[in-house]
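Note that one protein chain is taken out, while the other chains of the complex remain in position.
The letters A and B name the chains in turn, as written, and every chain counts its residues from 1.
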Amino acid sequence: MALDDRKSDFKFVGTRPDRPDGLDKVTGRAKFGADAHAPGMLHGAILRSPHAHARIVKIDASKAEAHQDVKAVITRADFSDKVPFKPGLEGEFWNVLENVMAGEKALYDGHAVAAVAATSALAARDALKLIEVEYEVLPHVTDVDKAMAPDAPVIREGAADYSVPEGMHPNVVRYHESGHGDVETGFAEADLVIEDSFVTEATHQGYIEPHACLASLGNDGKGELWCCTQGHWIVQKTCSALLGMETSNLRVTASEIGGGFGGKTTVFIEPVALALSRKANRPVKVVMNRSEVFRATGPTSSASMDVKIGMKKDGTITAAEGIFRLQGGAFPGAPGDMTAMCGFAPYNLTNVRQVGYDVMANRPKQAAYRAPGAPMGAFAVESVIDELCNKLGLDPIDVRLKNAAHEGTKASYGPRYERIGLVETLEAAKAHPHYAAPLKPGQGRGIACGFWFNHGGETSVSLALSEDGSAQLMVGTPDIGGSRASMALMAAEVLGIPYENIRVTVADTATLGYNDVSHGSRVTYASGLATIKAAHNAVEKLCERAAAKWGIPVDAVKWEDGCAVPSGPNAGDFDPMPLADITANMGSTGGPISGHFEATPEGAGVSFGTHIVDAEVDPETGKTAVTRYTVIQDAGKAIHPAYVEGQYQGGAVQGIGWALNEEYIYGEDGRLQNSIFLDYRIPVASDLPMIDTVIVEVPNPGHPFGVRGVGETGIVPPLAAIANAVSNAAGVRMRQLPMSPPRILAALRDNG
Amino acid sequence: MDYHSPASFAEASALAANATGITRFLAGGTDVLVQLRADIVTPDTLIDIKKIGGVRDIARNADGSWTLGVAVTGAEMSEHPELGRDWPGLVEAMDLIGSTQVQGRATLTGNLCNASPAADSVPAMIAAGVTVTVTGPGGDRVVAVEDIPTAPGRTSLGRGELISAVHVPARGRNAGDAYLRFIPRTEMDIAVVGCGVNLRLDGDTIAEARVSLGAVAPTVLLVEDCAEAIIGTALDDAALDKLAAAASAACNPIDDKRGTIEFRTEVAGVLAKRAAKIAYARAKGEQA
Partner (left out) sequence: MSKIHVSTTVNGDTVEYLCDPRETLLDCLRDRLNLTGAKEGCGTGDCGACSVTVDGRLVCSCLMLGAEAEGRQIETVEGMADGEELHPLQKKFIEYAALQCGVCTPGVLVAAKALLEKNPDPTEEETRYWLAGNLCRCTGYDKIIRAVMDTAAEMREAS
């Protein structure tokens, strides 16, 4: 894509104005998923399997159906039977259907088996108790290594795709291998080789807003769906497939979204609510409770990993090899390939090999969680590098600088990097006062780097100018953290009109072309690029009108500070024509003026970060406190720096939770033991220090303003950085997450 | 579910005695509502005791002892200008339960009657020698706190009985109490181990002591061996080690999502030492 509109000198971009939706969000007016209401609305509730793995022998809903408050009961039979099963991710619609409503088997504790719509939320909940389900309980497996063992129960035959080598257990459903050079030769050249194994437990995105939707599907076949989602077009596409509808007959409107972090990139309750509405012929609202969110929506994968790295005495890495086994629940999709590709990506390696496995187990279907797959791999790789630095007496930043990838480096996963900013983050880390600050007794410091690809994706944006010179910008990526503000800043930059004069709306599926989900750190990059292009498109039309009025060729007009001006002295002598003067009579000079962009930007630009952490361990109880934290990350160009900092801080703190206390705990019976916030321990305000941030700006050549996505990279280094800090504080290498007090105390005791 | 808000304990007792099905009393509601919402317990009869006169009162009696109403919240205990000076350990134990929001509702009585072995206020109450008045169809009786819980989720209260007042002994001179718990975060957790210590000095020597442990057995324990380990000492290192050993020896914990047997057993000793040091410093007047 031509980027002739590249810009590096900004008037609006880089400032910190109030977000356009700020007032609504501080006054309680903003409407989130559960805040909608419709006339005649029913309330839905979902019956869930108490078993980790069980054949559904019979469902008797007659008592529920007979109850006067109950208006519809549905099971799998109420969905389309035309969604085909295919191996791997090819059959993703089938996988989603099977996940939102079980077919022959319940595949995990919490798997939906039936649903009701009733006249109140309490009546719906009570009605679930009237549904009788007969189960034949089957052997289950929840651990990734056990799920790959020869005697493991088979979750589903035929789920593996072509990539899986022969002889593997049917629970292994995808296989990835990549790299270059010859690792054996590389290990032979090393002065020290360390090989170690690491384990991470599944964690949940932990968004505070449970999934909620309001569905209406009449007997005219036309549907309306309101839901909290990171991407309503994928909701539209998936729900219409699962219900056997034409896509365009379903209009989906995205509510305000109370956090997603990847977990709201798919559907759970939305098809169920639509099926209930179709059957009851009334609007149906479905709201999950917190326990349902934990049991039945996508956590991240758990992982078991082996990493081997060879290093010379001067810190040069001679070879690196990793085996990454990821468990992603009872469906294909665990990002073992991503883990493998990201683990060694920060380094310029001659010899590297990585293998990733996607393994099924009796757990909820994993969903994306902020740089899916990358944090676990970084934990394993950066821990081994830290151990090598400790053993060889080398500075951990110097070693990373020595091996850091840069422009032109052949990435561990194949391509050559364009301009990247890893070295700049490491140099900023080395120069940061945090790195030189003295540690108190009992404290340790950890360093780690992290990488994420970032994503472009299908994007449509429409920009319409109003007569008074203000602008309406319609984007299709839900605002999950202030993106309305960054879109308005970018549009203001191009149009040259005040930020406040631009109204940004997240359009519904019926009023804008297709948009991919708000994921892959793509919103500021892709919707931002689309906004800039749409604004340029409008500016071209504004220049045409000015040219016509002045009677000069359009290429003799340029756009400057919100005005059409002659492009040079030879173009003619005309006063600047402000945007509002052109739009004031646009109806009579050629009609409404709008700008558009519809394409799939592909220059997302990879992103790197370096984190510095200080941690303190109580040797008598194993309790860890993070005492200081600094995030340094390349943003390409920070459009609204306050929200960039917010992404860095939020990613770091989610990483702190993952590293120290968050985990899915299963009992022997395969049931989730900690499905409430009391026991699923996300960080609270009193657990944390302030999170310092440094925004490094190495412009992305693939974006007109240089933007790189910033949302995901921030969660990649923390697991490793904290593990390195804790290991250095405790004097014992921690290889399993979370590093909960019992694990740390046990490690201290084992270490004597 | 029927909701009642009687005006007296006698009326509350009669309602409970005559009710069929599951009956629950509603004080702060921070356990009852969670169980209701999670479909763990849906009572047929819910009796809100907060409309009964005097249930929000904190009163110091003529002998220096305290009487607390059964609906006094944690926040009201913490805000009281005198109670925390007498019984800092007890007030801090109550204050550890839940968030600021939960403190606005949660009560000592509710924490006791929920009968969790991990209840934070219970070890502190037992160490302090707190008693409660139980009102029932047969009239009133006074019961030591340690005799209320009988098993996880079970109490010794009979049909139609409820707690109608909480009695905290007079503090007296040269004495102090402390409660510590272990949680993996800094807030918002259930105790993995809890330990309450209450002691009285004669000079530098511990003359009387009560030590209790939470979350290490089916009910909160009052551990005589711990008290014996420090009575007659000035809490020197040998006494502290003996205290820790006695605390660990008293543990009969389970492995669960919150902690392991090994962890609870070891940390019980650590907390006993730390809590004893604080109680000792308080008794000496060296620490608030």
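In the analysis below, a contact is a pair of C-beta atoms (placed from the backbone, for glycine too) under 8 Å apart; a residue touches a chain by one contact, two chains touch by 3 or more.
Since the structure is predicted, the reported quantities are computational estimates derived from the model, not experimental observations.
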{"item": "Contact partner of the left-out chain, one of B:Ser13, B:Thr30, B:Asn111 or B:Thr219", "value": "B:Thr30"}
{"item": "Sole contact to the chain not displayed, among B:Asn18, B:Ser99 or B:Asn252", "value": "B:Ser99"}
{"item": "Listed residues A:Gly14, A:Pro578 or A:Gly646, member touching the removed chain", "value": "A:Gly646"}
{"item": "Interface with the unshown chain - residue positions in subunit A", "value": "16, 18-19, 21-32, 34-35, 37, 120-122, 205-210, 256-261, 287, 289-290, 480-482, 640, 642-643, 645-646, 649-654, 676-678, 682-686, 688, 690-691"}
{"item": "Subunit B residues touching the omitted chain (full complex)", "value": "1-3, 26, 28-30, 33-34, 36-38, 42, 46, 48, 50, 73, 75, 98-102, 104-105, 186-188"}
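Convention: only the chains that are shown with their structure count from here on.
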{"item": "Computed distance of Cα centres, subunit B from subunit A, in Å", "value": "44"}
{"item": "For the subunit B and subunit A complex, residues of the former touching the latter", "value": "37-39, 182, 184-190, 192, 256-260, 262-263, 266-267, 270"}
{"item": "Subunit A residues touching subunit B - in the complex, by the definition given at the top", "value": "125, 289, 291, 620-623, 660-661, 665, 673-674, 676-679, 681, 683-684, 686-687, 740-742, 745-746"}
